[in-house]
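This is the structure, below, for whatever I ask next.
A single protein chain has been removed from this complex, and every other one stays in its place.
The block that comes next holds chain A.
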Amino acid sequence: MDKLRIAVSGGLFALLSIGIVAGLSTGTLSGFGWDAFSLLCPFGAVTSMIAAHLVVPRGVVSLVLMVAFIAVFGRAFCGWVCPVPLGKRISGFFKSANRRKVEQDERRERMLDIARHQLSCGTECSECASCKQRRAKLDSRHVVLGGALLSTVAFGFPVFCIVCPIGLAFATVLLVWRLFANGDVSILVVAVPALLVLEATLLRKWCARFCPLAAFMNLIGRFNRTFRPVIDESKCIESVSGRPCSRCSMVCEAEINVRHPEFGERTLDDCTRCRACVEACPAGALSLPLRSGRGVQEGPVTIEDNVDPSVLASKPAGE
């Protein structure tokens, strides 16, 4: 699935790049289409229409389509289409194996800690709100989203478009191509990719922490009820045997704690449908069904019997 995702987003980027090189008017992910048909970046459509005080039919149609897509598939765009995670993979490639392992282990320990804690809390899961998805809040991405909107309103043009990494990625293709094909030497051939790299290094974890597009999708994703990860409690190791597992939470690319959503940095609204959790689950307990309801927990689960008695003994009874 991981390979498939790379193939989809990479293939799309390659196709659009060919369009740029061949001089087709297919545009980029910011504005894609032929002739009258056009899909605009929803955020670009909004900021452009706000700034120009225009209601553009193609902008409105794109916005409606994209909102409908997000309402059904959440942030699938991030997992399957956007080229930025591809770039992150490439840069991750240069990370030392050692460093990668340390980071992985850290995450593993963190998730296990949470699982252990939750399993030994001594409260019946059905009574405790901890494992339910926590209420969606605003986070750092929404701060950037706010700044992007505010600057658009204040200065009357889509300021974020100038630095959007998706736009910069396609601009790099165009500029490099022009350098070779037209001998068009410009400082931009260096400056544009440099800005892209700067953003990627200075703002590590761009997608999870800063991307205003992700924030935008998160806001709409709050209405999403379809194709969300759901754990089958009758199979999940944690609920069946009371042993910590949380492998699903160790792999989630959106930094969601799939097993214990309350402890994730992100809520399930941020699921990119990468299916990493589905693949990581040793018990086959995870799926992304059409209808999935709100949280992970569906109905009461009793695990108290399975909990290490020593842990229970250390608690004042009845609490």
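As a working rule, contacts are C-beta pairs under 8 Å (C-beta built on N, C-alpha and C of every residue); 3 or more make two chains touch, one makes a residue touch a chain; residues count from 1.
Convention: contacts and distances are computed from a predicted model.
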{"item": "Undepicted complex member, UniProt protein name, chosen from \"Cytochrome c oxidase subunit 1\", \"Alkylhydroperoxidase domain protein\", \"4Fe-4S ferredoxin\" or \"Gfo/Idh/MocA family oxidoreductase\"", "value": "\"4Fe-4S ferredoxin\""}
{"item": "Given A:T47, A:N224 or A:S239, the one touching the chain that is not displayed", "value": "A:T47"}
{"item": "Identified contact with the non-displayed chain, of A:C121, A:A200 or A:L219", "value": "A:C121"}
{"item": "Which of A:A14, A:L65 or A:L150 contacts the chain that the document leaves out", "value": "A:L150"}
{"item": "Candidate in contact with the missing chain, chosen from A:K88, A:R110, A:R222 or A:R243", "value": "A:R110"}
{"item": "Chain not shown, touching residues in chain A", "value": "19-20, 23-28, 30-33, 35-36, 38, 40-41, 44-45, 47-49, 51-54, 56, 58-59, 62, 110, 113-114, 117, 121-123, 128, 130, 134, 137, 139-141, 143-144, 146-148, 150-152, 154-163, 167, 170-171, 174-175, 178, 182, 184, 186-188, 191, 203, 209-210, 262-263, 265, 315, 319"}
